[in-house]
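Note that this complex is displayed minus one protein chain, with the remaining chains in position.
For subunit A:
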Amino acid sequence: MDKVVRMSSEKGVVIISKSSCCMSYAVQVLFQDLGVHPTVHEIDKDPECREIEKALMRLGCSTPVPAIFVNGKLVGSTNEVMSMHLSGTLVPLVKPFQANLC
């Protein structure tokens, strides 16, 4: 789906979420804690919201939001991000996008 491709292929960490989704907020907080400032697209006000959700599910997300992409590639939803972080594989993945923390 065009919109999804466009949103997700932006550089860095992209999170597709909804303004009402508190789990998306939790994921954003996690990335910020790692020094990464993700681009967040909130789709609940988008007229094509349902289509976007369906497209995300087709891509393999267990829940449509939050959907996390790093450099155009789908990482997954909250489950995947948490698993990766605890196994130590998330930080190396997002290292290039960490803001300079002096």
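In this section, a residue touches a chain if its C-beta (ideal position, glycine included) is under 8 Å from a C-beta of that chain, and two chains touch if they have at least 3 such contacts; residues count from 1.
Assume contacts and distances are computed from a predicted model.
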Which of "Protein HIRA", "Sister chromatid cohesion protein DCC1", "N(6)-L-threonylcarbamoyladenine synthase" or "DOG1 domain-containing protein" matches, in UniProt, the chain that is not displayed
"DOG1 domain-containing protein"
Looking at A:40, A:59 or A:82, which makes contact with the chain not pictured?
A:82
Can you tell me which of A:13, A:27 or A:94 touches the chain that was removed from the display?
A:27
Touch rule applied to subunit A and the missing chain gives residues 20-23, 25-27, 29-30, 33-34, 63, 78-79, 82-83, 85-88, 90-91
